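Handing you this structure, nothing more for now.
A single protein chain has been removed from this complex, and every other one stays in its place.
Letters A and B mark the chains as written, and numbering starts fresh at 1 in each.
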Amino acid sequence: MKNSIKRFKESYLFYSFKRDKTAMASFVILVIFLLLSLAAPLISPYNPYDAKTTDLMNAEIPPAFMAEGTSEFLLGTDNMGRDLLSTMFYGLRISVLIGLGAVFLQATIGIMVGLTAGYMGGKVDAVLMRIADIQFSFPYLMVAIFISAIFQLMFGIGSFEQLSVPLLVVIIGLAEWPVYARTIRASVMGEKNKEYVEAARVIGLSRPVIMFRHVLPNTLTSVMVISTIQVANAVMSEAALSFLGLGMPVTMPSLGSLIKSGFEYIFSGVWWITIFPGIFLILFVLVINLLGDWLRDVLNPKLYKG
Amino acid sequence: MFAFIVRRITQAIFVMLIISLIGFAIKNKIGDPVRDLVGERVTPAERAEIRDRLGLNDPFAKQYVRFLKNAAHGDLGLSFFYKKPALEVILSKAPATMELVLGAGLIIMLVSLPLGVYTALRPRSFLSRFTMGFSTLGVSMPVFLTAIMLIYIFGVQLHWLPSYGRGETVDLFGNGWWQSGFFTLDGLKHLILPCVSLASITLPLFIRLIRSEMMEVLESEYIKFAWAKGLPPMRIWMVHAFKNTLLPVVTVFGVQIGIMFAFTILTETVFQWQGMGYMFLEAVERSDISLLITYLIVVGSLFVIVNTVVDILYGLINPTVRIAGRK
Partner (left out) sequence: MSHLLEVQDLKVKFALRFGDLTAIDGISFTLDKGERLGIVGESGAGKSVTGFAIINLLSKPGFIAEGKVLFNGKDISTLPGREMRRLRGNRISMIFQDPMMTLNPVFTIGTQMVETLKAHRNITTREAEKIALEKLRKVHIPSPEKRLDQYPHEFSGGMRQRIIIAISLLNDPAIIIADEPTTALDVTIQAEIMDLLQELCQEEEMGLILITHDLGVVSQVTEKIAVMYAGKIIETGDTQTVVNSPSHPYTQGLIKSLPGALKTGERLYQIPGMMPNLTAIPPGCAFNPRCHLKEEICVKDLPLLKRTEKGIMAACHMI
């Protein structure tokens, strides 16, 4: 353990991280976001899911720094009288949960398909990659919107809302797995003719063992790079779906559904219900994207040598 | 080359068949053609009778073939809400969406070309750094938030631009089908914010793409030779480098037009723009399955066609480019 920490400290990854202020700042903000989402129930002043603490009389109170604001609600309240700050923490928690879950699902499907296709080759490869290519040629958001529209009609609004978190994980997972499948397959194709795989085959290891123990670890660099970007994409997709009313219900809002519910009030000058969650969302996605860019630059062997 | 085109078209037809199969399967599973036809107030006996008459009790394959046959004649079922053929409903909404995409496409070209070229030529200048920083921010900004912020700033606060609807339109062909907002001041004003939001999705991507392509071209031997010939810088940049930059950009632009169609769902929702995307969400709320499936098939086909055409065009251009020694 000690050894690996030391190795990490001496690694090129850590070295360039220390040199890159943007990457460091992004990382710090990302950690804060993750902590906020983890600790949401502990640090939120109110529990937005508890109907007893919310009062419709408190609806649309402006943030504390404005003239009509009260110190009770730091960022004001939403249209249902919930403390906006607490609702945002809980919303972030849901966004993070769905984002990570969806990426986990995408990666699982994508890696399985990519590994199988790349390693088996031939007909299996052709069929699997054709499917991935076809889906890939459609924008993932459109696929996600379709799937969730169909799910909503199949399950009916009521049960869709009850099951919304796992359903959104499935929807976004199904919509974006081809990204993984294609990348993994490409790296498997590159790895599979290398000597170490040849050697593993010669000593008689079985196909699954070679695939998972030998080929997969060597494709992990690309998985890491895509995953950061994909988390950002998944969070954005979730927000878009919720904004369209095809995602999280207003009773259990994610950042996207908060923005949606606030949008209806923006014309009457009630901007905070939209803008605060909006900034929250943009900042969250931005730091992930910045980290992703940095990671891609660092791990890209072409740039690494130059 | 001919073989390539045939293969690509066969593939396109195959994909369209898959889309239609998915569409039909969904319709078959959760749709209710009886309701589409006669509404909800019929007795169970009448329902059963109608179901039988419509052939809804036939085997799946038989129904699918019938569905395909009808689709080939442009019959994709009736919209429950509009009481009209679904295809007709969608086509009547198409012009509004196309104007949105057209406007956004124009904005993208007008903004990304100069900025992409400039940032490639002067990568260290303040404007370039600002543009690149802004484009990272742009990538992280969901389109509906861009739209809302535009509405809040230019509509609610400044009252400069209208924030929803299409405004005053002109009937283009005299048959009431294509109501265009491009020919009146009011219509143009209404177009600005939605088009800018829609453009903002792919604008960062295009600036980056043009920039990196241009930078690559500027490093090439033939540009160096152009300098050695003593050509004026403007000719080297704007004629020699630019034309070589444009080739790959045009192909990506083709694909991105399709992607913009998908994103109209979000922009149209925010701006209450009466196009296909807005209609799609209404159809979801009204459980108008036939309309939903028709949308799936129409937009899916649109995509397949755009992708196929772009692929074939690229295939036509590419060999010469490759022989000519582009990396």
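The rule is simple: a contact is a pair of C-beta atoms (placed from the backbone, for glycine too) under 8 Å apart; a residue touches a chain by one contact, two chains touch by 3 or more.
Computed from a prediction, not measured in an experiment: that's the story for all the values here.
Asks: If you put the missing chain back into the full complex, which of the shown chains would it touch?
Replies: Per the contact definition above, the missing chain touches B.
Asks: Looking at the full complex, which residue from B:Arg53, B:Lys83 or B:Arg235 touches the chain that isn't shown here?
Replies: Selected residue, touching the omitted chain: B:Arg235.
Asks: For the chain not shown, which residue from B:Ala71, B:Ala226 or B:Val284 touches it across the whole complex?
Replies: Final answer for the missing-chain contact: B:Ala226.
Asks: Residues of subunit B in contact with the chain that isn't shown?
Replies: 220-233, 235, 240, 243-244, 247, 320-321, 323-326
Please note the rule applied: only the chains that are shown with their structure count from here on.
Asks: Based only on mean CA positions, could you tell me how far subunit A sits from subunit B in angstrom?
Replies: 25
Asks: Which subunit A residues qualify as touching subunit B in the complex?
Replies: 134, 137-139, 141-142, 145-146, 149-150, 152-154, 232, 236, 239-240, 243-246, 256, 259, 263, 266-267, 269, 271, 274-275, 278, 281-282, 285-286, 288-290, 293
Asks: Show me the residue ranges of subunit B that touch subunit A in the complex, using the header's touch definition.
Replies: 15, 18, 26, 29-30, 136-137, 139-145, 148-149, 151-152, 156, 163, 258-259, 262-263, 265-266, 269-270, 280-281, 284-285, 287, 289, 292, 296, 299-300, 303-304, 307
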